[in-house]
Every structure is written in C-alpha cells, then in structure tokens.
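A single protein chain has been removed from this complex, and every other one stays in its place.
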Amino acid sequence: MKILGYLERFGSSSRMLILTTLTFVILGTYSVYAQDATADHAVFVANNIWMMVATFLVFIMHLGFASLEAGLTRSKNTVNILFKNTFIISMGLLTYAFMGFNLMYPGDFSIGQFFGFAGFGIATPEGADGLIAYADGGYSYWTDFIFQGMFAATAATIVSGAVAERIKLSSFMVFATIFVTFVYTIAGSWKWGGGWLDQMGFYDFAGSTLVHSVGGWGALIGAILLGPRLGKYTKSGMKPIPGHSLPLVTIGVFLLWLGWFGFNGGSVLSGDPGPVSFVLCTTSLAASAGVLGSIIVSWFMFKKPDLSMALNGALAGLVGITAGADVVGITSAVIIGFVAGIIVVFSVVSFDKIKIDDPVGAISVHLVCGIWGTLAVGIFGVGEFSFLTQLIGVLAYGAFTAVCALALFLLIKVTMGLRVSEEEEMKGLDITEHGMEAYPDFQIT
Amino acid sequence: MKILGYLERFGSSSRMLILTTLTFVILGTYSVYAQDATADHAVFVANNIWMMVATFLVFIMHLGFASLEAGLTRSKNTVNILFKNTFIISMGLLTYAFMGFNLMYPGDFSIGQFFGFAGFGIATPEGADGLIAYADGGYSYWTDFIFQGMFAATAATIVSGAVAERIKLSSFMVFATIFVTFVYTIAGSWKWGGGWLDQMGFYDFAGSTLVHSVGGWGALIGAILLGPRLGKYTKSGMKPIPGHSLPLVTIGVFLLWLGWFGFNGGSVLSGDPGPVSFVLCTTSLAASAGVLGSIIVSWFMFKKPDLSMALNGALAGLVGITAGADVVGITSAVIIGFVAGIIVVFSVVSFDKIKIDDPVGAISVHLVCGIWGTLAVGIFGVGEFSFLTQLIGVLAYGAFTAVCALALFLLIKVTMGLRVSEEEEMKGLDITEHGMEAYPDFQIT
Partner (left out) sequence: MKILGYLERFGSSSRMLILTTLTFVILGTYSVYAQDATADHAVFVANNIWMMVATFLVFIMHLGFASLEAGLTRSKNTVNILFKNTFIISMGLLTYAFMGFNLMYPGDFSIGQFFGFAGFGIATPEGADGLIAYADGGYSYWTDFIFQGMFAATAATIVSGAVAERIKLSSFMVFATIFVTFVYTIAGSWKWGGGWLDQMGFYDFAGSTLVHSVGGWGALIGAILLGPRLGKYTKSGMKPIPGHSLPLVTIGVFLLWLGWFGFNGGSVLSGDPGPVSFVLCTTSLAASAGVLGSIIVSWFMFKKPDLSMALNGALAGLVGITAGADVVGITSAVIIGFVAGIIVVFSVVSFDKIKIDDPVGAISVHLVCGIWGTLAVGIFGVGEFSFLTQLIGVLAYGAFTAVCALALFLLIKVTMGLRVSEEEEMKGLDITEHGMEAYPDFQIT
C-alpha cells in the first residue's frame, strides 16, 4: 500500500517507467539471488568433494596400519594381524552407523556435557529423501558420517599393534568392538561433540588426544595386562624381536603419511584453500622433521642408522602435529615434529627398560607423542590456548580411557581369557588360531 | 522499432532517464549472465575434479586386482600374473581409445538397439580444439573417456584370476584383447549406451552385471574349458592350494575397496554431494557387512576364522552393492552386503564340489555376487524396479557373454592351444613362459 501511494507522486508516464524499471531490476535481482544459490552450491560441491577425498585418505590409513603392524611383527602372526585389521574397519563402520555416530555427536540429545545419544541408525535429519547441506553448509550428512566413521576404527587399530603376537583373537575382537563403539565415541563427544572439554577451551584439532592418545592408553593397558612376548626380556637382557618385512613397514608408513593429509586436512571440515593447504604444510614438515629427529638421535644412540626408528619418526611427527596443525606456525611445526621424532626413540627404549613389550612402538608413537602434541598447542599455538587446559584434557582422556580399558580387559580376562597359551604363542597365531600360513611357499627360519 | 515507439510515450527528460536506467540494468544483467556462466563453470570444474579422482581410484583397482591375484596363487606363477595385469590395463586403454569407447557409447550411430559404432579413435565432438562440457555439462569429454577406459579393462582382469596358473600367456592375451574390445563394450552398450535393456528399464548402477558378471561369465567358461590345476582334485578329495602371500592379498583387497569409492562414487557421473556421499555410505557398509557375513559363516563352517574368506567377503559385499548403490537404503545395503558375504563362502565351497577350479574365487565373487546384487535391486530398490526385468538383464548378459567367451576360448584352443603343458605347469609359468623368478633371493619350498 505504501508503495502504491509513493508511486502516485509520479506522473503516469513516469509511473509506467518506474514499473518497467522495477520489472527489470526485480528480474535482475532475481537472477542475482538465483545466482547466489548457485555460487554457494558450487562451493558446497567443492567442499564436499574435498571431504570425500579426505575420507578415502583416512580409509587407506587402515591398510597403512595393517601393513605397518604386520611388517613389524613375525611372519608366524601375519595372518592374525591382517585378520584383525580387516575386522576392525568393517566392525567399526557398522557399529558407528548403528550407534557410534550418534553417541559422538549427540547434538540436541546431550544429557549434560558428558554424554548424549541421538538414537540408533543413521538417516538425514530431514528423512530418507532430504539430503542436506551440513556443518555450516560445508558438506552432506552422509559425507560427515563416512568421514567420521573412517576415523573411529583407528583407535582400536592402535591398540592392536601393542597387543600383537599374544592376544587371543576373539578376546581382541570383543575389546575392539566395545572400545570403538562406546569408549572412543563418548570420550570424543567431550570435545568434538561440544561437551565439557570443548566448552572449557581445550583444543585438539584432529585428534592427537581424541584419537591417538585414546588408542595409546588402550594399548598401554593391554600391553601391561598381557605381559611381554615369550623370550623378549630374558635374564641376559632385552632381546629384540625384529619385524619380518621392512618393505611392508615402509609401505605402511608412507600410506599412513598419505592418509594423514586427509586425517588433518579433512579436519578443517571444509575445502577452504588457505587453512587446508596450510595444514598440509605443517603436517608434512612435522613428519619430515620427525624422520630427521629420529634418525639423528637413533644414529647417536645405536651407532647405526635405524630404518624402523626413521619410520617411527615420521609417525611421531604426524601424531605430534595433529592437535595443532592449524594453529601453529611453520617453524613451530618443524620443532614439534623434530621433538616428537626425538621423544619416540627415547620412549621406545624406556618402555623396553621397564619391560612393557610393545611390538610396533604404538604406545610411544600414539600415546607419548599424542600427549606431546596436545601440550604443544599450549606452547606454540597462535591464539588463546592454555597449557593448563591442554593438560587437563590430556589427564581427563587418560583417566577415562585407562579406566575403561582396564575394566574391559579385566572383564575379558576373567571370562574369555586374554592371552593365548605358550604353545600357541611359540607356534604362532596363524597356524593355531587360523590354520593358515601367510607365506606357505617360503622357507621360514 | 516497437521499443522506440514505446519510448516516445515519455517526455524527453524521462526518455533520457529511461535510457540511463536501461544502461545500468543491462550492465547489471550482463554481469548477472557473465556471473551465471561463472557459477555454472565452478560446478563444472568441481564435477570434473570429482570424476578425475574417481578415475584414479578405478585405475588403482588394477593394482588391487594384480596384488589379489598374485597373492592368492603360488609364487611360481607370480611374474606371469603381474605381466598379465600390466598388459591388460595398457591394452585395455589403447583399444578403448581405438574403438571400444565408440562401440560402448555409439550415440547417434546406433544401428537398432543392439549395436552401434561411432568410428575409430577419440576426439572431442567439436574437433581437436573444442574441449567441451559433456554429459549434461558435468565433465569434459576427455574425463568421460579416461573414466570409462579404466572400467573397461577390469572385465578381462576378472577372467585372469579364474584361469590363473595354467593358461598359456599368449592365448590369454588374445582372449583378453578381444573380450575387452568387443564383448564388454557391445554388451555395455545395451544398458549404459542406451540400448534395449536400458529402454526396458533394466537397472545396473555401476556394473554388478555389466562389469562383474560379464567378467565372471568369462571366468566361468575359461575355468571349465581349462579344467582344474594339477593336483587340486585328487582321488583322496580336494586339496587346497594356498596363495603364497596373504599380505599381498590384503593389500589387493584394501586397494579394491578404495577403488570402489571411485567405481561406484564416479558412476553418479557428477559430484552432486547428496547422491555421491550416499553411495559411498552404501558401498562401505555393504563391504563391511560382507566381511562380517563371511567371517561368521566361514568360522561356523571351517571352525577357524578364515582371512581369505573375510577378504573375499569385502569384495562380495562390494560387487553386491554395485548394481543398486544409489537406489537402496542404508539398512538394505547392509543386508545386501551381509548376504553377499554369506553367498560367497557357500559358492566357493560349491564350485570346489563340482570341481571347477577357480584359484582366486573370481567366479563366486564377481559372477555369483554380481547376479545377487543385480536381482537385489528388484527386491530392495526404492523406485520403479522390476525383479523380472532385472532377471531378464542377468540372463541376457549371461547368454551373450557366455556364448562369446565359449566361441572365443574354443577358437583359441584349436588354433593356439589354451593350456600349458603339464611340465610347464609343474615348474611354474614364471620360469617356463618368462624365464624369470618373482623372488630369486628367497628359498622356495
């Protein structure tokens, strides 16, 4: 009405003109708005592609873990390790779809700040047909699920390495299932699900603590409860048990490094060019510095350039940078990685001194360097980061995960048993648990 | 002219005004249209990137197949298998460029609904300079070619596994070349090239039938004509011939799973976030359920957790979901994969019972689960899918491919011979056909 009165101020020819003009302008504006949606849609498509690529990279980490773990252990336990890793990713995705995703990201269904559950199964919030933009328009609901699902199973995979060559297969399968479905997801909700640690200002970009330390605590508890492998710590001192295939270890580490581009790069949760590519740089340079750190220290310490240590140095650098890859500078990233590479060598040696047997160095890489990386955010992070808050986060995750893992392993121990018999361990799990050999054509020494 | 008359209705000042305004509006509109093209261009760029990523993933399936097949056979035939797989992808891309692409997608050059050919060689429809948007503006002509080319060779690779360890190399090379160039492409044109089965409403999203069953029929015919490997079926019963490297098998299966994200995800033919990410979820969850299905059944059946079966379960789930990955719900995908995982175990055991020797289980994985997946669209598909039409498609592809493969293998048999001599088979094809060993430094038992 007001508009009509306003128009009456003009003569008839002018009125016609104004209407004509308005028509043009409205058409133009309509195009602009239609256009606006399209340009936003293009960014949405691109972001979503990025997150899907990141998903593939995290998926391939499972092959990386399988290769690394198999290569660092003896050929008589290879089938067992490959079986565990195939099981973990499959079980992990299914339980994550069944309830894990909704435990980790409870959204409106939080009960306080420590727990929440958005219900069983997965479906887009608007029902089966409504595929929607998600996370500030960045990617689809399904992309969110599958990206996070690939993350979930890694925690259990970390445990797998530390308990290798002596744990009963079925016992591990039960542990891994409960650990992935409940422990990882509930702990994750405290930060990534918007829970109490998130509100306190704790920062863990891609999971130095939420993924790696959580897995690492499970690994530590498992390795302690199981005890060392037969023949590792003898009266005449520690006897190294070398891994059976260094090429397999190298393939594993390179695939993990590759996967970390998705693990960290995808944790930006968008394809925004600046932040994502910056994260790729900090991630790569930390890994590189980790390799050099480990090479230098181990060369001094053992008087030989040690390939396993060089490779563990890459993983140490990667775990170390994971908590702060987006908030530390390039030089800081190099320092964090280099220190992680040094730490991992001392840590591996130290755990052997206190006779905690970890066949693949998982506790040193994932737990120790995960803690280092999380605290490093409080030291090197550019922005409002508190060392104390980071420490609280580390301790909270440590306490919760260690208690859960302890309870779980003890429960399994008294019900199913945890460790294979001495005879089975000597013969190897491949023959005794699976009735198969990994390399039947080869003469094994 | 009409516009000028229209303008005369206004006073001179108003005329000036209207021209000024129009100039602004036209400029604005021009920007909008320029803009429109740009936003569409952005989606085009993003889509095309997605299809290129999918292409890389399908490419890496060829390494997956090579690793799987080599790992599941004996070390004395490893060079032979790696050679075949290197040849197949190379020959496949070249013949697809030479004529396969234009046989499969004849476009306006269809002769009826069963056959068509758009000419030799590849070139953009508008000539060497004209790189154009393609397939509803989704991606470039060259992307289309290279994506489809990566698919083409997989069909022959599937055959390779079933005839391994006893087929003559040159005979296989001839078979594979003709099979990829003519049989796969003409059969493919019936559905993906818009032929008679497409018009009948037959649905096969990414090729449970068009790729996997087609390869599987070739595998079945080849395995029957060749007969079993020496020493497999003896008077005292079936004697398993274990694969020589389970790590290689595991690498193969994980790479195939990874590649399937491109095989199925790329078959959406755009980077549209909702559909593509949904397909990644159905694909992954079917693979996971396949693993669990195979583990459970084989554990019951053999009283041991069988790694080969767990890994074949993943492939079974992947083949099973391929036909309907975009049209079945999440729960249905889990069921389809789980059932495929169960089917593959029974199928492997059954083929051994009827003494059809398939060293890698290719017939069970690709043919049997390919049929299951295609029929499953008629059961679980959300939309207008007919079980009967799916069955007609399965039978039509079966009849055509089996007849072609039979004619081709028989022709080769009478001209070149199909199977190596007993002595060659005993010594292994690596030494006798290639004069090389795969592992010369290792002591082979």
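First chain written, first letter: the chains are A and B, and each begins at residue 1.
In the analysis below, contacts are C-beta pairs under 8 Å (C-beta built on N, C-alpha and C of every residue); 3 or more make two chains touch, one makes a residue touch a chain.
What you see is a predicted model, and the numbers here were worked out from it, not measured in a lab.
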item: Absent-chain contact - pick from B:A97, B:M238 or B:I379; value: B:A97
item: Hidden-chain contact residue, picked from the options B:Y105, B:Y139, B:W217 or B:F261; value: B:Y139
item: Among B:A70, B:A118, B:I295 or B:A405, the residue in touch with the chain that has been omitted; value: B:A70
item: Chain not shown: contacting residue from A:F87, A:F101, A:Y141 or A:W257; value: A:W257
item: Where the missing chain touches chain A, by residue; value: 9-11, 14, 17-18, 21-22, 25, 28-29, 32-33, 35-36, 38-40, 42-43, 46-47, 49-50, 53, 57, 74-76, 242-247, 250-251, 253-255, 257-258, 261, 265, 271-278, 280-281, 284-285, 287-292, 295, 302, 304-308, 310-311, 314, 329-331, 334, 382, 439, 442-445
item: Residue numbers in chain B that touch the chain omitted from display; value: 13-14, 16-17, 20-21, 24-25, 27-28, 31-32, 35, 38-39, 41-46, 48-49, 52-53, 55-56, 59-60, 62-63, 66-67, 70, 78-79, 82-83, 85-87, 89-94, 97, 121-123, 128, 131-133, 139-143, 145-146, 149, 169, 245, 248, 251, 433-443
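Assume only the chains that are shown with their structure count from here on.
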item: Distance between chain centroids, defined by C-alpha means - chain A, chain B (Å); value: 31
